[in-house]
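Every protein chain but one is kept in place in this view of the complex.
We call the chains A and B, going by the order they appear; numbering starts again at 1 in every chain.
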Amino acid sequence: MEYEAVIGLEVHVQLKTNTKMFCGCINKYGGLPNTHVCPICLGMPGVMPTPNHDAVVKTILTGLMLECNIATRCKFDRKNYFYPDMPKNYQISQYDEPLCEGGAVTLNLLAYPKDAQKLETTVVDKKVRLVRIHLEEDVAKSQHDEGQSGVDFNRAGTPLMEIVSEADMRTPEEAFAYLTALKQILIYGNVSDADMEKGQLRCDVNVSVRPKGQEKFGTKCEIKNLNSISAVRRSLKYEIDRQIEVVSEGGTIRQETRRWNDVKGETAVMRIKEQAHDYRYFPEPDLLPLNTSLGLRSEAEVLMPELPSAKKARLATQYGVSEYQASVLSSEVALADYFEKAAEAAKDKGLVANFLLNDYLAINSDLSTIAVPAPWFSELANELTAGKINSKQAKEVFGLMVSDNPGNLTPLEIIKAKGFVQVTDTGALEAWCDQAIANGARSVADYKAGKVAALNALKGQVMKLSKGQANPQTVGEILEQKLKAL
Amino acid sequence: MSSQGIDVQYVADLARLRLSADEVATFQKQLSDILGYVDQLQKVDVSSVEAITASAPTSNNLRTDELKPSISAEEALANAPVQSDNLFIVPRMVE
Partner (left out) sequence: MSMIHFSVTALRKQLAAKEISPVEVVDALLARIEAIDPQVKAYLHVDAAAAREAAKSADVTRPLGGVPIAIKDVLNVKGDPCTCASKILKGYIAPYDATTIGKLRDAGAILLGRTNMDEFAMGSSTENSSWGSTRNPWSLAHIPGGSSGGSAAAVGAHEAFAALGSDTGGSIRQPAALCGCVGLKPTYGRVSRFGLVAFASSLDQIGPFTKTVEDAALLMNVLSGHDPLDNTSSRQQVPDLTARLTGDIKGMKLGVPKEYFIEGIDPQVDAAVKAAIAKYQELGAEIVEISLPHTEHAVAVYYILATAEASANLARFDGVRYGTRAEKPTGVLDMYGRTRAEGFGPEVKRRIILGTYVLSSGYADAYYKHAQKVQELIRQDFHKAFEKVDAILTPTSPTAAFKAGERTASPLQMYLADIFTIAVNLAGVCGISLPCGFTMPEGDTPRLPIGLQIIGPNWGEETILRAGHAYEQSTGWHKELPPI
């Protein structure tokens, strides 16, 4: 029997704000333990929360970017459970009136893992629907020792968005693409740096399997401890195989939470879900409900960036780059911005795209931080377009410019230093052509006999004589004229 | 709603209160009395309230995203029952 997996993701995203969700402490990764804290985020007796305006606006912005419905009225609730990383032993969250509901994440081609991009089974531009996005506060971090744990409240109170997807994904690759595309959007909106290694984006996976064609969901397991997008993919691959094996051998799946072991590459039981948590949600009496129509939504609308799909379309039409190039360029907002600056003064924008996506990538696989001043790309491309250097020279200049440029020379300076001056003076060119014809009787005869390709041999001679500085196009024209006149 | 329904032991566990058997028995009786009294609310007709939908507030009391001074680790830990290396120490947590 053929089985299919059903996957839903719960993603927690730390918002990029100056301060924490409910107090004025700095929202910053790291720091000495318990130095980014105050009575409020330590849950001292008598303290009260005050919500961070920017965190609310950034959550609404996320909702707008993901096409969610933004609630006009929303409120905060207390989610009650005891744990040493919880300063108040309740978390301020949103229960039945979240900021955003609905919406979707579109899985564009480039969001899929490279090896899956070419597969026929890959569903390009699939929409994974969202259930909701709500705003809450992060908990503290703890480190575990022999017999005891130590708690550091620096992270406690960081603004945290919870983004819950529908169980719309069917393959580990789709989960990978979902996270990649989501991360891309979050960075586009400057909502979060979404760095999984720093815990800025954290993901819990729910997965079940069922016979293909069956409507009813199987029993799901939750996977935790996923520290990278590729770990999500690998853990799902493992877990789906495991579940299919159990089911196809007539066994049943137990509802449980499993921990991913990245080194061993397998999931193992963490705890069995005996009963649902009783979180005893109730409205947070220390906070008034919010009305997003009083400026908050319109503030988020102002911050709305050009989204990846729109950017891709614009780059293709505005710069005449290929659709593939536009996709790659728009995959990261920093890259797209860089490209637009790099291509700004170029006569042939496509040349800049080629330099960036072919030549640059050949040298340096990381496009997120390019140390070269963007206008140099235009400068170099324009020299080539104007025929002042040839493409071979241009490649050489490019290589020096990006990876061997201790003097921080501009492309023009490199061209000059290299003596890459194309000779277009016809007097000199004619002299070299005459010499080539005189020395190349064989090629001349072949050409005369109708072998057009023989012209290239003569051209090569001229280039040699000119030490590569002759303009090949002009040389060709002169040679042809001279040969015809013979 | 059944006022006899309270399972004091279960609720005390949820609230992380370790009660003695005597306390469980005493509370079981007292809380059943109180819940019996509270049951009077069931006869109150709240249909007129049901009709009122929660209205959106007329202003938002939000904090500008500006830094305020934190306290030092020493101050933060001044009240800690057990501490070490700037951390609040608790028995080992198990996940």
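FYI, contacts are C-beta pairs under 8 Å (C-beta built on N, C-alpha and C of every residue); 3 or more make two chains touch, one makes a residue touch a chain.
What you see is a predicted model, and the numbers here were worked out from it, not measured in a lab.
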Inset, instruction - Based on the whole complex, identify which of A:164, A:288 or A:483 touches the chain you can't see. - result: A:288
Inset, instruction - With the missing chain put back, which residues of subunit B would touch it? List them for me. - result: 1, 5-6, 8, 11-12, 14-19, 23, 26-27, 30-31, 33-35, 37-38, 40-42, 44, 46, 48-50, 52, 59, 61, 63, 71, 75-76, 78-82, 88, 90-94
Legend entry - subunit A residues that touch the omitted chain in the full complex: 39, 42-51, 78, 80, 82-84, 87-90, 151, 276, 278, 280-282, 285-288
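Following the convention adopted for this analysis, only the chains that are shown with their structure count from here on.
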Legend entry - CA centroid of subunit A to CA centroid of subunit B, Å: 42
Inset, instruction - Would you mind writing out the residues of subunit A in touch with subunit B in their complex? - result: 17-19, 23-26, 32-39, 42, 50-56, 72-73, 82-85, 97, 142-153, 259, 270-271, 278, 280, 288-291, 293-296
Inset, instruction - Spell out the part of subunit B that touches subunit A in their complex, as residue ranges. - result: 14, 16, 54-73, 76-77, 84-93, 95
